[in-house]
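Removed: one protein chain of the complex. Kept in place: all other protein chains.
Right, chain A next:
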Amino acid sequence: MSFLTISHLEKSFGVTRVVKDFNLDVEKGEFISLLGPSGCGKTTVLRMVAGFESPSAGNITIEGREVSSLKPNQRNIGMVFQAYALFPNLTVAQNVGFGLRVKGVPAREIAARVEEMLALIGLPELGDRYPFQLSGGQQQRVALARALAPKPQVLLLDEPLSALDAKVRVSLRNEIRAIQRELGITTIFVTHDQEEALSMSDRIVVMHQGVAEQVGSPFEIYNAPATRFVAGFVGTLNTLDAQVLDPATGRVKLGENELTLGRAVPPGEATLGLRPEMLRLGAHPGEAALTGTITELDFLGSVIRLRIDLGGQKLAVDLFNTTRQAPPKVGETVSLALNPADALVIGA
């Protein structure tokens, strides 16, 4: 049995079903991200695990124990909020020690643990400061230390990086992941930022309108999206309507181009998903070729993004910028190579 099990979880507010038949098994020490657009129910799932909302149906067990009937303060769960939520009247050290003080841990043990936690988050000097004297990044680190100090069974983070500016966000992302690995703590991380989810997680749950559309490793989610929503939400994806000419070999017609996918596809109409980085300029032996006209060119530094017209259908293509080759020009007709095995055939 998994460390944390969520089965058939449902939540309705009035008549709106916000979470629908949500299932997830989390192994001990795993880092799971709930990824999805704003309003898809991520926070609601997290709040049910924490005990702030009670499920309309379904079960949540931690180490085999059903927790649905437990109050939030009985669950031994650490929580980090987007808005930091540090106690403004307490110093950093008092904030970090709060959970232990509530539990009645002796003062000397609290002091030792607080020192340990402040060292862990790299702020050993700031114990006597008040929250308003810290930067956003520092406050969020203190919030993390505060959540971890009582040694919770599970750590929940609800968009903890969204309020921070870009640079801090990336460095704190790595720091959180490093601390999580070091402590081996089972973690659920909520985010709407696909880059965050892809870079941090062991596994990602992509949510859409209250439903977990796909659960898988970042690699699986990106390279083999199970639904059209997942394909479109994670990464940039060109979706192209194709006509299936031969279902057995996967020969399809794409505008004025034809290509063979080399695997069976359902007959009729198909939707192909092509990542911008799957395509290369020029002809390459053994790969499928598409011909189109460049309509736009964005120079983004390391990457050049082209928009190509494939006879009615638009396609974004990313090329690496090299000094050895002059970039193509708008209006040129170019040949694009594609490994047919890479192309995604997207179902419903």
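Brief remarks on what is shown
Note that in this section a contact is a pair of C-beta atoms (placed from the backbone, for glycine too) under 8 Å apart; a residue touches a chain by one contact, two chains touch by 3 or more; residues count from 1.
Following the convention adopted for this analysis, contacts and distances are computed from a predicted model.
Comparing "Menaquinol oxidoreductase", "Carbon-monoxide dehydrogenase small subunit", "Fe-S cluster assembly protein SufB" or "ABC transporter permease" against the UniProt entry of the hidden chain yields the protein name "ABC transporter permease". Remark: the omitted chain is touched by one listed residue; of A:103, A:263 or A:314 this is A:103. Residue-wise, the contact with the chain that is not shown comes from A:86, picked out of A:6, A:40 or A:86.
Here one chain is not drawn; of A:36, A:78 or A:273, the residue touching it is A:78. The omitted chain makes contact with chain A at the following residues, 50-52, 71-79, 81, 83-89, 98-99, 102-103, 130-132, 139, 143, 146-147, 150.
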